[in-house]
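For this depiction, one protein chain was excluded, whereas all remaining protein chains were kept in their positions.
Chain IDs A and B follow the sequence of writing; residue 1 opens each chain.
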Amino acid sequence: MLTTSDPPAPVPPGAVTGAAVIETTALTKRYPGGVTALDSLTVEVAPGITGLIGANGAGKSTLIKILLGLLPPTKGRARVLGLDGQRDAEQIRTLVGYMPEHDCLPPDVSATEFVTHMARMAGLPAVAAKERAAESLRHVGLHEERYRAVGTYSTGMKQRVKLAQALAGDPRLLLLDEPTNGLDPAGRTAMLELIARIGAEFGLSVVVASHLLGEIEQICDHLVAVESGRLLRAGSLTSLTQVSQLLLVEVADGPAGRTADLAGELGRRGLEPRPDGRGLLVPIVDEATCDVIRDAVADLGIALGRMEQRRHRVEELFRPADLEVTDGR
Amino acid sequence: MTANDMSSIELRGVSQWYGNVVAVNDVTMTIGPGVTGLLGPNGAGKSTLLHLMAGFLAPSRGELTVGGAPAWRRPDVYSMLGLVTEGESAYPFLTGAEFVRAAARLHRLPDPAAATRRAIGLVDMVGPMNRRISTYSKGMRQRIRVAAALVHDPEVLLLDEPFNGMDPRQRLQMMDLLRRLGHSGRTIVFSSHILEEVAEVAGTIQVMVAGRLAASGDFRAIRRLMTSRPHVFVVRSGDDRRLASALIGRPAVRGVELTADGLQVQAADYGAFSLDIAGLARAEGIRLRELLPADESLESVFAYLVAS
Partner (left out) sequence: MAADATGVIHDLGYQPYTGPRFGRAAVVRTLTGYSLRSAFGLGRGARAKIVPVGVFVLMCLPAVINAFLVARGGTRAFPYDTYSYLVRVVGMTIFLAAQAPELVSRDLRHRVLPLYFARPLRPADYPLAKLVALITAGLIVLDVPLLLLYVSTIVGVHGPGAVWHETVLLLPGLAYGLLWSVVLATIALALASFSGRRAIAAGAVAGFFFLTWVLSEVLGTVATGPGHAVTSSTAAHVAGLVSPFTLLDGVRLALGGTQPGQVPDPGAGWGSGYALLLVVLVAASVAALVTRYRKVGAA
């Protein structure tokens, strides 16, 4: 443990090499019986927190098994942390921490015992395993409950134990499969914050497989979207959530008629608002558009509830942008 | 929407206990046509409530009616009610089409084949419908179960965590489906932990905490009712610091914080602040770029309800 006068700044992940943590080249897997789980998937996963979305059950578990060297691909190649997926599989497995989606904890051991055992199975000597297990459990936020049998834990605590066993071996890359599965909203928030912290401060890269676009948008830097075994899109979150040239303006409370008044006034001032759910979408003409809106609102004495530049959303990969469609809520 | 609506669900003083465990505690609510989201932490009583609505249990106390009559011990309530439970119970050896048709025949529909086709079309499972359920992914199984619950065109549809296991495209389709069904006048109640989806689909929400009904209605309206909590806004302007200085002078503003991402304003009086802000910015000659309510999302409202 270092002694400093200030906690050190967090280590940016991938600072050393900046190279891709996962690279697949035309990766294909066909099962007997005709199921094609992966179809010529070529993708590079950059360091940082990457979301993996869209892959259905077969594709996702197939991809994870191939990355861990447990399954040979039908065609193509995978490289993890610069190592060949088939040839260096064992070494890859020392460097990767995996958190499965399903329940995988025996109920009759304590978290401490289990994580220590798993750390030893990752190649750590006995004493180091005990220490790292204790540290991992602390990082995920399990305290005195770690000495109780895992069977007595809530879903949230179990998910944390699963995460702790993946961390205990000091991986360079974490593979988290649906880490918020089964958690209630508070549990999801806590888990997402934990993952964000791990990605930002622990100096390792994280791949989060999830179906929930909202949480991907919340914590991930990059995104890989797969569909039917093929790559749908890969890129940074910022490139997928860019601002559109539309301002959403909502009137706060009051009769709906005020929205129409505002629409009329904006029209008189040269803008072209159109209705959108409970507000108006105003195309941005130039820098001064927001001033026009501000002035119109002030002149009419309207309560302004929202003025927001609409961003694109990850959801648009799966559904065309409905910036024009009324919500009809 | 009156209490006698054929598709509305009404609870009056409903409690449900198992021994010493009070799963539902004195709940009074009316659920009408449209989509209602049922929310709450784990163990809050949502599943029990859905089971009560589905007529699986009689309330330990209170009255629960569906379409005007109690749901308990009334087999014909199932002609107007469809239920999709949590978990993955579907017979693996049947094909999807067989499973839905079996449901159609159990409902004694006059044309089971047509109803089956229609229901399977609604959930977009026409392609795999003749494959065995054991070959389906989790999301596909979920969709086929929704089809079976819809095959008799029920007026009331109850769903427990319906999006579980679905990939993003399937989720969006299911959300669209529920919205359409809600618009057509059906009463849809679904429970979920995924608040961003509930916010998009549900018109009203019912929030359960530890067996009690903590809040009902539109979540924005619920937020406005929390007057003891100042509303938090994020304001981005041409001159944040000057705007902050002007804002702190206003009685409606409890606090202002300068962050890298703009101003965080705590408004003790939501109405007064929102009336004030545009005029104030103009008077100061400050360009107002964005104004965003920061804690009006369903996530925030829910967190506040659970915390209090």
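Convention: a residue touches a chain if its C-beta (ideal position, glycine included) is under 8 Å from a C-beta of that chain, and two chains touch if they have at least 3 such contacts.
Quantities reported herein were computed from a predicted structural model and do not represent experimental measurements.
Asker: What chains on display are touched by the one that is not shown?
Answerer: Within the full complex, the chain left out of view touches A.
Asker: Where the complex has a chain not shown, which of A:A20, A:A37, A:I53 or A:L71 is the residue touching it?
Answerer: Of these options, the touching residue for the absent chain is A:L71.
Asker: Please identify which residue in A:T25, A:T42 or A:Q91 touches the non-displayed chain.
Answerer: Hidden-chain contact among the options goes to A:Q91.
Asker: Going by the contact rule already stated, which one of A:V43, A:L105, A:L142 or A:M157 would touch the omitted chain in the full complex?
Answerer: A:L105
Asker: Which residue among A:L124, A:L142, A:L176 or A:V206 touches the omitted chain?
Answerer: Residue touching the chain left out of view: A:L124.
Asker: Contacts of chain A with the missing chain: which residues?
Answerer: 1-8, 10, 65, 68, 70-71, 90-91, 93-94, 96-98, 100, 102-109, 113, 117-118, 120-125, 128, 132, 135, 139, 165, 169-170, 198, 201-203
In this text, only the chains that are shown with their structure count from here on.
Asker: Provide the residue numbers of chain B that touch chain A in the complex, in ascending order.
Answerer: Going by the criterion above, the answer is residues 39-42, 137-139, 165-169, 171-172, 179, 183, 193-197, 200, 203, 224, 270-271, 274-275, 277-279, 281-282, 287-293, 299, 302-303, 306.
Asker: Provide the residue numbers of chain A that touch chain B in the complex, in ascending order.
Answerer: 53-58, 154-155, 183-189, 211-214, 227, 252-253, 290-291, 294-295, 297-298, 301-309, 315, 317-319, 327-329
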